[in-house]
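Removed from the display is one protein chain of the complex; every other protein chain stays in position.
Letters A, B and C name the chains as they come in the text, with residue numbers starting at 1 for each one.
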Amino acid sequence: MEYTDKVCEYFRNPKNMGRIENPDGVSTVGNPICGDVMKIYIKVRDDRIEDIKFETFGCGAAIATSSVVTELAKGKTLQEAEKISNREVVDFLGGLPPVKKHCSLLAEDGLKAAIKNYREKKGAK
Amino acid sequence: MEYTDKVCEYFRNPKNMGRIENPDGVSTVGNPICGDVMKIYIKVRDDRIEDIKFETFGCGAAIATSSVVTELAKGKTLQEAEKISNREVVDFLGGLPPVKKHCSLLAEDGLKAAIKNYREKKGAK
Amino acid sequence: MVYMDYNATTPCDKRVVESMLPYFSENFANASSVYQPARAARKAVEEAREKVASLAGCLPEEIFFTSGGTESDNWAIVGAALKLEARGKHIITSRVEHHAVINTCKALARKGYRITYLPVDSHGVVDLSKLEASIKKDTVLVSVMYANNEIGTIQPVGKIAELARSRGVLFHTDAVQAFGKLPLRLDKNGPDMASFSAHKLYGPKGVGALYIRKGVSIPPFIKGGGQEKGRRSGTTNVAGIVGFGRAAEIVAAEMDADIERVGNLRDILEKRIMETIPEIVVNGHPENRLHNTLNVCIRYIEGESILMSLDFEGICASSGSACTSGSLEPSHVLLAIGLPHEVAHGSLRLSLGRYNTMEDVEKVSSVLPGIVDRLRQISPFWNEKKTG
Partner (left out) sequence: MVYMDYNATTPCDKRVVESMLPYFSENFANASSVYQPARAARKAVEEAREKVASLAGCLPEEIFFTSGGTESDNWAIVGAALKLEARGKHIITSRVEHHAVINTCKALARKGYRITYLPVDSHGVVDLSKLEASIKKDTVLVSVMYANNEIGTIQPVGKIAELARSRGVLFHTDAVQAFGKLPLRLDKNGPDMASFSAHKLYGPKGVGALYIRKGVSIPPFIKGGGQEKGRRSGTTNVAGIVGFGRAAEIVAAEMDADIERVGNLRDILEKRIMETIPEIVVNGHPENRLHNTLNVCIRYIEGESILMSLDFEGICASSGSACTSGSLEPSHVLLAIGLPHEVAHGSLRLSLGRYNTMEDVEKVSSVLPGIVDRLRQISPFWNEKKTG
C-alpha cells in the first residue's frame, strides 16, 4: 500500500477541518466498507458553497480526501459541487492504492449528503 | 551420513583385496537391501584360514568392512572365524551410519558362505 | 528513526549476520551431499539445531527447520489433521490466533472440519472451562498460541497441555512471539508441537522451526528430497539456519538482562502515555503479558492515521498485526477481547526490543500526545464528546 506524496501532504496539512457553527447543511456518512465516519458542514449563499468544513474519523486517505473534496467544493455552486465525483478527488491526489479506493467514496457521499441536507432544510422552511 | 575416520582409512587402503587362484573356499553374496555384491576367497590349512581375499562391488562401507572382516579372519581357525559377527566388524570401524548398518552384513555373510563352501567341497571329496 | 515494532520483525543482530556470512559463498555446499564440505555444512546445521533446542528447552532431534512461523503453523495443523483423519475432524483453536493458524483452520473447515474458536476474556486469556467443554470424541487437535502478537497476553499453556493430554488430544502452540521473549521448557508435560520464527529474535527472515515432541509424528507438509529426516524437504537453508542458531544462542545468553531492561522501558513508556493522553486504554493482560509489548486503544481516532503521523516523525509502530496492515478490518484480537468496533479501530501497538533506548521512549512519549490531539481535533466523535 503506497500513498502518493500528495496524499501525505494533504494528510499532514489538511484544509477546512473543523466545524461550522449553525451550518446551512450538515451530513454524517459512514463508510460501508470500513466503518470510518465523516461529517461535512456547509454554509451556502446564493446557491454557492461559501464555506465548508469537515470532521473525519478515518484512515490517512479518508483525511486527505476530506480535505480535497472541501477545497474542490468551496466557492462552487451547489450544482457544480454535486458533480464532484470520487474519481475527481482520487485523480487530484495522484491516485490511491487499490485497497484504499473506497475511502474516497466517503468524501463524495459526505458532500452530496450535506447539500441534500441543505436542500431539505430549505424546502422545509 | 558420516563415516568414521577408520572407515575412510580402510576404504582408502583396504587389505586383502583381489583373488586367490585355486581357493579352498569361495563365496559370492549379494546384499538383499542394496544389491551390492562381495566375493570372498579362502585358503585353508589345518582348519585355519591361511589366506583370505575379497572382491567387492559396493559402497565405501562395503569395501571397508570387506577389508576388516578379512583381516579379522586371517590366521583364525574356521570355528573362530565363523563367530565373527557384523557387530564386531562395525565396532572395529568405530560404528557405521544408520543407513549403512546393513552393509556390514555383506562381510559376515561372505565369510560364512566361503567357509561353508570349503566344508562342502571337503565333504564332497 | 525510532523502531518500536519488534513484534512485526526484528533487525538481524550483527553477530547473527557475521555467523551466516561464511555459508553463502565459501561453505556453500548442499548439506545432503557426501563430500567433505557438505559434512561441514551439516555440522553447522546440527549445531544450530542444538542452540535452538537449548533455547526451547527441548531435544535437538525435536527441532525441524522450516521457512518460518507461518509454515510451521500450517504444517502442525494440517499434519495433525491428516494424521488423525480417521479419528475425527474437530479442531479447537482460539479467537486471538495469528492468521497463519486461523486461515489454516478455515481451509480445513472448507474440507469438512469443524473448528471451535474459543472465546477469551477481556485480557485475552482463553477460557479453560470452555476449552474443556469443547473437547469431544472427534477432537484431534487443540491449537492455542503461547503469547499474542498484538496485545502480548500469555496463555496458560501448561494447563492447556495438561487438559489436552488428559483427553488424548494433540496440542500445538504458536510460540512465535514467545520464543526468545519467555524462557521456554518444552518437555513431556508441555505442548506436542510448537512453532518458532527466527526473525522475531534477531535472526533472518524466511527461517523457522517446528518443535515436534519425541514420540509424536505427523506427516510432512512439504514433500520432496527427504531432508530433515524426511519430515521437511527442500535444500537445507544452511546460512539461514546457522543465523537462527546464533540468534537463539545470543538470546539465551542475554534474555534475563533484556527482559529487565526492555521491560523497564516499556513500563516507563506505558506510564508516560497513560499520564499524558486522556481516554486511552491498555490492552492485554496486566501481568501475564510480554515484557516488550504495549497495545493501547486511543479513543475517537483511527489507527492508520496515528501510524502515518508517527511515521512522519520517524517512528515505526503498528496497529493490528503487520501482515494485515493492508486490511480494513479492525483487529480480530481486539474485537475478541470485547472492544467495540470503533475503539478497536484506534489501536496502536508499540513493541520494544534490543536496540531501543530511553531516548526512544522519550521521543515517542513526547510526540504522541500532539499527534493524538491533532487527530482528535478533526474527529467528529471527539468533538461530539467534548461539546456533549
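Heads up, the rule we're going with is that contacts are C-beta pairs under 8 Å (C-beta built on N, C-alpha and C of every residue); 3 or more make two chains touch, one makes a residue touch a chain.
Just so you know, these numbers come straight off a predicted model, no measurement behind them.
**Q** Where the complex has a chain not shown, which of C:59, C:107 or C:128 is the residue touching it?
**A** C:107
**Q** To test your reading of the contact rule: which positions on chain B touch the chain that is missing from view?
**A** Within chain B, the residues touching the omitted chain are 1, 3, 8, 11-12, 14, 17-19, 28, 33-39, 54-60, 62-63, 99.
**Q** Take the complete complex as the reference. Which residues in chain C touch the chain that isn't displayed?
**A** 1, 3, 5, 8-14, 16-17, 21, 24-26, 28-30, 32-38, 67-71, 73-74, 98-100, 103-104, 106-107, 197, 199, 204-207, 219, 222-227, 233-240, 304, 307-308, 310-311, 314-318, 321-327
In this text, only the chains that are shown with their structure count from here on.
**Q** Go ahead and note the Å separation of the Cα centroids belonging to chain A and chain C.
**A** Using C-alpha averages as centres, the distance is 40 Å.
**Q** Nearest whole angstrom, what separates the Cα centre of chain A from the Cα centre of chain B?
**A** Here the centre of chain B sits 91 Å away from the centre of chain A.
**Q** Give me the residues of chain A that touch two or more other chains.
**A** none
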